[in-house]
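A protein chain is absent from this complex, but the other protein chains hold their places.
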Amino acid sequence: MHINPKQEIRHSKFAMFGIGMLLFLLIIAIFGPLLTPYQPNSQTPFAFESPSFNHWLGTNHVGQDILSQLIYGARTSLLVGFLTALLATILSAIIGTSTALAGGLYDKIVMRIVDAFIVIPAIIVIILVAAYLKPNLLVLILLLALLGWQGGARTIRAQALSLKEMGHISAARSFGASNLYIIFRHILPDLVPILLMGFIYGVRRAVFMEAGLAFLGIADPTTVSWGMMMHEALDFCYLNVWRWWLIPPGVALSLTILSVTGIGHTLEGALDPRLRREANA
Amino acid sequence: MPQLKTRMPFRKTLFIILPLALVCCLLVIFYGGRGQPSESTSYTIADSMGDWGYPSPYTHYSRGPGYVRMSLIFETLVWKDDSDFVPALAKDWEYIEAENAYIFELHDDVTWHDGTNFTAEDVAFTFEYTKQHPYQWVDSSLVESAEATDEYTVKLYLSQPYAPFFQDVVGTQPIIPKHIWQYVTEPEKFTDAQAVIGTGPYTLADYSQEHGTYLYNAYSDYYLGKPAVDELKFVKISEAMIPSALEQGLVNAGDVPPEIVSELEEAGLTIITAPHAWNAKLMINHQKEPLSSKQFRQALAYAIDREELVQITQRGHALAGSPGMMPPTSDWYYPDTPQYEYDPARAKQLLEGLNYTLENDYFTKDGEELELELIAAAEFEEVGQFVKDQLEAAGIKIDFSTLEAKTVDAKVEAWDFDLSIYGHGGLYEPSVLHKVIVEKSFNSARYDSNQTLSQLLEAQLSEMDAEERKELVWQIQEIYAEDLPALTLYYPHWYWAHDGSVSLYYTMDGMASGIPIPLNRLAFVK
Amino acid sequence: MLKLEALEVSYGEKKILNGIDLELKDGESLAVIGESGAGKTTLALSLMRLVDGSVKGKILFNGLDLLSLPEEAINELRGNRIAWAPQNSNNTLNPVHTILNQVAESITEHKLKNRREAGKQASILLSSFGIPVNRFSAYPHQLSGGEQQRVLLAIASANQPELLILDEPISSLDAPARAEVIELLKHTNQDCSFIVTTHDISTAAKLADKVAILYAGRIVELGLSGEVLSRPRHPYTRGLIRCYPDMTTGKDLQGIKGVMDRSVNGCSFHPRCTQAIEICRKEIPPLRLIQGRHIACHRGGIIPLLSTKNLSKRFDSLLAVDAVKITIEGGETLALVGESGSGKTTLAKLIMGLIEPTEGEIYLEDSLVSNRGKDFYRQVQMIFQNPGESLSHRLSVLELVRESLDIQEIGARDERDRLVRQVLREVELPDSEAFLNEYPHHLSAGEMQRVTIARALVLEPRLLIADEPVAFLDSSLQAKILKLLLKLQEQRGLSLLFITHDIAVARKISDRIAVMKDGKIVEQGPATKIITSPGHAYTRKLSQAALDLSLED
Partner (left out) sequence: MRNVITYVIAFLFILTLNFLLPRMLPGDPLMAIYGNEALIAMTPELKAHLVERFALDQPLWQQFGAYLLALVQGDLGHSYYYNSPVSSIVLGRLPWTLLLVGTALIISTLSGIVLGIESGWRRGSRRDKSLLTSLMAVSGFPDFFLGILLLIGFSVTWKIFPLSGAITPYSGLSGAALVLDVLHHLFLPATALTLSYIGASYLLTRNTMVTVLKNPYILMAKAKGLPDRVVRYQHAGRNALLPVITQTGIQLGRMVTGALFVEIVFAYPGLGYLTYEALLARDYPVLQGVLLIVAVSVLIANFLVDLSYSKLDPRIRYAH
């Protein structure tokens, strides 16, 4: 099985849209401070201003520039998304491959726990924890990552198990290779596409959850995020301000999730040989 | 012979379900039914929380709206309208200074909702009962004993002279029927129909906790005559939707955010403004260096532009705070309270007087940078941010973080903070000053280092002469503003909007012990 | 009843079927044989109009053009008048329905609307295909592969179709069951026409009246099954049969060189064909009736590479070769068997022109051989009986093998050396400098024989005459050399005239055998036939001797 994710992605409009959009967001997130004339947190007496040349998306209830908040919100979303997904993917890779290779009691116990976590609705646990702890961004990322690796670990374990049976790995073993050597030299490289997909869906999940928690108002209120903006804007939706206050972060969030979904969907299609198109004689 | 299974019920079911669902959708969409028009008059009040507990004295939630729902059923001896105390169950009263007691003449034509006659026994019973089972809003130790001198006369002996006795005790304590409650040992768990038998103008017809709704029917044998509104409803509507609900005519009244007021007025609704009885304060840890210095606290007051704060964080919908705590609109307000007009230069002067020197934007002392920790709950995030910005502009570095409200409470109570932002209501009756300045409650300044102030606070509580008391309260405000154990930042404007079918008003000094809600039961009676 | 006209099926650019013409009469059965990827299944499915690709041409079923029928009409035919039974593999039966339901479904769809009745009929059908009653409510995964196959056949037979298409129908059954099921199929579907696709020649032989050989989407040979299978006329058919293990031949299995490639121009078999000429590379041969057989080949089928007519040689009074008429076809191995002194070697020498014939002619591809020039020897080469003798002891291996190239003046020096090395590798000899500089007397017998083979092959001849090439070798070397010859034949499409006294060896390597006695060919024919039912007493004697010998060893 040799899959070239690059090629698959290049051929999918969905994925190209996703990558383009993500890159755009990434640039905005990185260069945000250069792009915005305002500090997102700086209050002014000019509250609820309609969009104008000075404030392209108007101002909110304490006179903060909404566009600046939107741009800084991209930072939060992407930071949470990428960092969480990275952590979760690393965790799932370690646990998935180690259980597959080690087997035995370790495998059994870990997989039981993994199964249990899969059926627990993660966001409920997170809400409960967040309600008590009011986590800052870093704690939130850790929390999301801790609750987000289990599904991935299962997939990776399954994949690693089938890889393990493959000839080149038996061959490596017959040369006396250690588990570590096999993991790093043979299994991990073959797992890259699956890890990539896990990562992509991890990003989606984390972005979604961060926004949800902020929307519930149980995220760190000093961090500007899209969910927070919507949470605040919803309180004022009896005014017309929702048009430039509530809709933009919602759309930004949706576009982010959509673009990530696009990439993930394409990768998934590429990874599942059964889903690939082929003429059968 | 094995049975042949019928083919694929799934698909067929689907073809039945889908059109059915479509029809339902259409019905639902075109269904505009908002209830049939009824002949009896009905009044609907919107509330964003909805549920405020079962409206018996022991089960309503301990916030104003809970009391309001209870007060439609249970009455007090005296009550208030928009300008003064008015008779309620008691038609007349008299203070006997020698005995430190009140004699109340009761109405003789009052019946409980179950038809039983209301008598002085019920009143005496109520005050005895609260000794065992304190009613959450009234300090039962204030009444030494209650005595029914005849069928419609009751005498209450006070344990000490207590100026706000009407406001805090007899104007707040709901009277409960002896014939029902004498058998109730666990009033907090008493939630059957008997628990809501009172003397008030309304009887409870339905209460739904999950929908957060209440339905009241007029009590036709009410001693002041059958109430004008036959049916009273409280419905739950989320805060942001109340303006729309008012505009769409779904509800008759509700509290509304300030931004929408002018729009609602244009739409023909009546707007009423609440007195400024709630304030947000900058809590200062006066137990701790350098905040234990009065000059330092004054410097803080000079450094914060409270007018600007109102403009930015409240979008102008508030009054700037008075350092004496009592709002300028209050009768008790001391007109010459020191105001600490915004003056950063003065603030710097004061700090320099305390041996601070300004280096690189921030003050330092003995080489150490002056940095204060500011904590606040999320609801004060904007205010906190503003305070931080202003203090930093004045050279005081601020480490601002928002915490879970409960954590803030805990840290403040343990003196584990420098500055905090906090809010409380009740600024009607000066007795609140005692509570929030010297008492050990967590949102009190707990400031007992000024003996004069402490004595004045005690004295005003027991001063039964109104003019004398006002003098004391003025002095308190002056000293408080001078010492600044805490700094009032602003008093927000609160609005209600209603359609005018009932003339709602804000009760003088708030309903009962100070509830800033314009739902006085008397408005629905006349 | 069924007529295909210029049927073409393609998936995108890829043509799977390419101009199929076929006709099937009522009650007739046709087997379509081909290796995997030839397009058998596509052909079967296109008759059901179930291929995804684009279909051109015509499929006439009792006058109805299936390709132009509306979908409802074709659904009316499918499973009803035309039925299809695929090879059982994983998930051919729907895993979530009981087998009874799956059989009954077909009946309710077409014939009986009453479910109960249909169920009854389905049960009878299943019983008759040997499914026990208690299995009727089973799900497919609970059945064995053989049972599943029977269910599939029952489904296909459910509505007594007029045409039954069996796609590799019984390969998953074991042998005794096969015979039974074939009987059953014939019985259940009387008057039904069959089309059987298979790669299994014996099934074809048993089930079908006619066979069509499919190669790369084209029919290359079509005829009565007995005839085609015993006397294939298309090079591909012969190759296919050579590949097929069979109880009767002794010859080792041999493949066809190369792999199927659809993308070639001209005749799609030409890259693998031993007799391809220029036209084969350019034009697609049509399926023509040639001497009672439909063959698609520019050369009219397998051509005779070399033939002799009335060839005789008299040494004084001895008629060493007496009016011999043999034909060696392209790519085949003809074994010339006889005792020593029967004239075998003389015949070989005559062909090679080492001695002049007394009478008779030799034809190389239909042209009379009169003057043997270099051109002749490039096409015909010989390996001599005694390698030691035929190798000059003065020449090194390199010089020995290069000699013929030198003589033929092929290529430059470098080119010749390269060819030498290549051919040495082909005959499994080292091509190292050291070996190239060896002299014959340093070589073992086996090596020497390989060198002679290399020397013959370096000219890339089409016919190799091997005169007792293994007679001087011990048995283990014998086997190796024989294998090598077969391998070379498969790779290069060599024709072999293999001269031996040992009929057992002949049986191992030849397609046909000619038996020679006293200068005469007393019997010749397919190896199978000569071995299993020898017609001449002498042949019997030879076989007997070989057998005895092996027993005595």
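A, B and C label the chains in the order they appear, each numbered from 1.
The criterion applied here is as follows: a residue touches a chain if its C-beta (ideal position, glycine included) is under 8 Å from a C-beta of that chain, and two chains touch if they have at least 3 such contacts.
Here the structure is a predicted model, which is why all the values come from computation and not from measurement.
Enquirer: Name every shown chain in contact with the chain that has been left out of the document.
Expert: Taken over the complete structure, the missing chain's partners among displayed chains are A, B, C.
Enquirer: Which one, B:Lys91, B:Lys397 or B:His424, makes contact with the chain that was left out?
Expert: Going through B:Lys91, B:Lys397 or B:His424 one by one, B:His424 is the residue touching the chain not shown.
Enquirer: Just name the one of B:Asp192, B:Asp206 or B:Glu359 that touches the chain not displayed here.
Expert: B:Asp206
Enquirer: Which residue, B:Asp109, B:Glu151 or B:Glu188, contacts the hidden chain when the whole complex is considered?
Expert: Of these options, the touching residue for the absent chain is B:Glu188.
Enquirer: Just the residue numbers, please: which parts of chain A touch the chain that's not shown?
Expert: 14, 112-113, 115-121, 123-125, 127-129, 131-133, 208, 211-212, 215-218, 230, 234, 237-238, 242, 246-247, 250, 253-255, 257-258, 261-262, 265, 268-269, 272, 274-275, 277, 280
Enquirer: Take the complete complex as the reference. Which residues in chain B touch the chain that isn't displayed?
Expert: 7-8, 10-11, 14, 17, 21, 24-25, 27-29, 31, 33-36, 38, 49-51, 53-54, 59, 61-64, 134, 136-137, 139-141, 188, 191, 206, 208-213, 215, 231, 233, 235-238, 241, 244-245, 248, 250, 405-407, 409-411, 413, 422, 424-426, 432, 435-436, 441-443, 513
Enquirer: Name, in rising order, the residues on chain C that touch the hidden chain in the full complex.
Expert: On the side of chain C, residues 45, 48, 50, 71-72, 74-80, 83-84, 86, 89, 91-97, 105-106, 109-110, 139, 141-142, 152, 155 touch the unshown chain.
Just so it is clear, only the chains that are shown with their structure count from here on.
Enquirer: For chain B, which residues count as touching chain A in their complex?
Expert: Its residues touching chain A are 239-244, 257, 259-260, 308, 311-313, 315, 378, 381-382, 385-386, 389, 400-404, 407.
Enquirer: Which stretch or stretches of chain A touch chain B in the complex?
Expert: Within the complex, chain A touches chain B at residues 41-45, 47-48, 61-63, 132, 134, 217, 220-222, 234-239.
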